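We show some of the complex, not the whole, and keep each chain where it was.
All chains are identified by letter, namely A, B and C, in their written order; residue positions are counted from 1 within each chain.
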């Protein structure tokens, strides 16, 4: 198989580490460059000792990036930092997949409203393609800059897209009650992720104003006619990985569970990573993999639709989806290198 | 302090063990009798070794119950078994607090519909008082038979009662997304509670048909005018104790967060175990205690009310609430023996 | 009951919070003062929200300590800080229980060797009594300054004292393999206690040089004749609370399991918090309580003695033991206020 040469910008976080976990076994990829400004000169396996003997790349500064003949670059940087990189290197010949939130929204104004930060590169917003392959594969194939979706949005949008796209459910109020593992909060030690604040515990956070709210809302609104209102509440699970979203929608037309399930099967018939389930999925069913498992239900007693959608936030919600996007952007088979089997238990 | 003499019927489960944990330090209670049919003859501390030196009562058969001069009896039996006990002993002079679901619903018909079991003692249903002190204290004081509420209903009803009772929210659709620790599933080893099926995992269960749905719905309907529809989805958390319910309601009148919070303060001003919180509570905030911590929020963007309510399912959701009911039924101070401080972490 | 007035110096850590959890229900204690330099002016329940309505003391600076008429003060400060407090206030009329490591060792030289810090108050070392009531109750009753033992040493010393004191086992090599919950590492967020570095994980730390090694060794050496050598290896468990030590000793004389168990029963016959167990105890058996559960075993095949000893590191390993010491120092019954029942599960 031909090989492409890729760089990973930002090595110390979970996203960087997951990208290496997946790409190191991708038959069409050579990891040419891994950068870290804070740990440059050390080995990748010094930062993540479990990679010893597997990925012992020397970490470099991103300033050296143009010395390499890269085909594609993954940005595993915090939001607010990513946009500076894109601004600086937008004329380089490598394609870019940005895993931060910097290029996911529709305008610099909305970005400012939800991220409380001026966007430094609004042109990038216009150029970027939202990298959710199940609804955007065509544009992704042609893109030079892909905004890799957020973890909660991936779970929420895949869970509701068939209903809104098919005008089966009211977009006027979609209630998304999501529960996430702790890796979603990043690698850095914080009070909120201190073991004893999470273990045997559970809480909501980011009520009303979590940034993923607007990302979900803008993306779903494009699939439907009317105004879309998302009520999104994230919660912190005492687990490492995984997001489960429980989604409540009101049907617009008469429906049945059978009809709903057929709708989902039809919508996702070419989506290799969406698995439609008859029974409710658990987050460990997808751990370590790029799958999104979905179960749609209809409650005749109440007249409501209830969707359960699960992903691994670090894979389908980040690094795995980025590789899926890379496969589309560079002409590989969409599933290449993404044959991980769930690690369960 | 005067002492009353109590019996605990059913020693092997979590409810029985929590009752002993609380009552052993209650200054007005002597635990006269603990029964177990399967382990009779053994010590309570043989069944629960951590009680060694604390509660070494010999377990007896419930057949001996009338040899004791009991003031009150707690039934820590499975549903379906409890009703036989009540039927048999309804003429005894002891008061009864039943912790099962057998006497919580309004009719034998509804019981049959949701529990798939014929009720053997419908007269008990008529006699029983629903033991949620925050809304029913008067009746509980006079009761001979109290049906101690379910764990999910306690969390859900306390979280929404002020809104429905005050006609502030639409009872026509109340979405209750609840997350529970594993002890809610009982002490017996089952596949669903096998460690590796729960640890680092998360899933929904009982979609659409969980028995607590009807208990919540019937109880809330009594507080409001119109028809009440509850959409209830329980989930299994990888924690031992605790329930967090995230509740979504649509306001019927113009509201604000300030008004909502005043409503709750007013509704619960005499409720010693409800703590109204400005920030979202976590389940560990109430672990081991009889508190219910509630935070009510209003999202101006979407026009929805979001309530977060947390309890310890074994305490306020079971044994602690039973002791609170006992205090009311026997004339003790409502908080007597319930001064546990959260074990956190 | 008469009341004494106590102060807690250092409110933000787990030790301070556990002291309040226990003392707030102690019938002979008024918590007069809680200090915090970093959070002064706030309420104790602002720092620990789960204390809302239970302990809403205003936090003060320790500079105000002499405005209060305190009988006894608990120091819940980091080592290195505690010794400055003791130096400054050693002439005050209040007794002091120091929960740090500053006054546990025998000399300033040993302190320097193991803590890499000059001791500022060696006189305090001479004056301090090592506060392990099971071996030192007489001296503790008369003490003005008590050095509350470390968590690992409490578990290890109680597990081995009967053997070494009775000359039944060789002090020349005692292997102590200990496993601790995360709260032992303190309240502050660090990489090592980041949820995802601990959850579903397990590792050793502090090999060969953990400070508790010397504390165990010095204390045990006083109970025996010969030179005592401790090989101590701590490990980090993915749990909040609890220490389990597995201890391996070689007998000096012919022994049997029966003889060993009689020795322990005899040694601890007046120790209300040591529970001798026939079967191996688990850490949850003592969670939230001041118990130390011990099981001693003899392996005829190998000729070795194996002791299992468990405590709650925050209670018998810190705050509970401090209250037990307070009870002795101030003339209360040794068990007063320490009637907590294990929270299990």
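The rule is short, and it goes like this: a residue touches a chain if its C-beta (ideal position, glycine included) is under 8 Å from a C-beta of that chain, and two chains touch if they have at least 3 such contacts.
Predicted model only: the values in this text are computed from it and were never measured.
This homomeric assembly is drawn with 3 chains in place; in total, the structure file defines 4 copies of the chain.
Just so we're on the same page, only the chains that are shown with their structure count from here on.
The innermost chain, defined by the distance from its C-alpha mean to the mean of all protein C-alpha atoms, is B.
A straight line joining the Cα centres of chain A and chain B is 39 Å long. If you average the CA atoms of chain B and of chain C, the two centres end up 36 Å from each other.
A straight line joining the Cα centres of chain A and chain C is 46 Å long. Within chain A, residues 196-197, 199-200, 238-240 each touch two or more of the remaining chains. Interface of chain B with chain C (complex): residues 14, 17, 20-21, 24-25, 48-54, 183, 199-200, 240-241, 275, 277, 279, 281, 284-288, 339, 341-345. Chain contact summary for the complex, chain A toward chain B: residues 173, 175, 177, 179, 196-197, 199-205, 207-208, 229-231, 233, 235, 237-242, 244, 246, 248, 280-284, 287, 297, 299, 301-302, 304, 306, 308, 345.
Chain A makes touch with chain C in their complex at residues 14, 182-183, 187-191, 193-200, 238-240.
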